[in-house]
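Would you mind keeping the following structure in view while I ask a few things?
Of the protein chains in this complex, one is absent; all others appear in place.
This part shows chain A:
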Amino acid sequence: MAVCIAVIAKENYPLYIRSVPSQNELKFHYTVHTSLDVVEEKVSAVGKSIGDQRELYLGLLYPTEDYKVYGYVTNSKVKFVIVVDSSNTSLRDNEIRSMFRKLHNSFTDVMCNPFYNPGDPIQSKAFNGIVSGMMVQTG
């Protein structure tokens, strides 16, 4: 159902990005990259008002003609972005949330790997598997 899943480091460079192979990959790079504007805007707005009790899920970042872009920011400011097809109307907000949660858990596993150097691109097979699972799960 997801057409692109990206993990972006605190410093706003991609740690992991994967999109459906049929499409132009660079397009998704641009989509995710520009979505960071909204993420930053949302995070800064939330940070001011509530403080630490922040909802990690940012919701729909912005809709484009073909895609919907959802965002999620961990407490360490690592961003997850999921791009789904706009035509997929059956997808509920809750499902997106659970996808993010799964992604976050798997990401935590990656970080727990003592051989993983924080800041390096993610090459974990397990993580890749989870992402693949989300991408093929066509609704």
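As a working rule, a residue touches a chain if its C-beta (ideal position, glycine included) is under 8 Å from a C-beta of that chain, and two chains touch if they have at least 3 such contacts; residues count from 1.
The working rule: contacts and distances are computed from a predicted model.
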Missing subunit (named according to UniProt) among the choices "Cytochrome c oxidase subunit 6B1", "Trafficking protein particle complex subunit 9", "Acyl-coenzyme A thioesterase THEM5" or "Cytosolic Fe-S cluster assembly factor NUBP1 homolog": "Trafficking protein particle complex subunit 9"
Chain not shown, touching residues in chain A: 11-14, 17, 26, 29-30, 33-34, 36-38, 41-42, 45, 62-65, 119
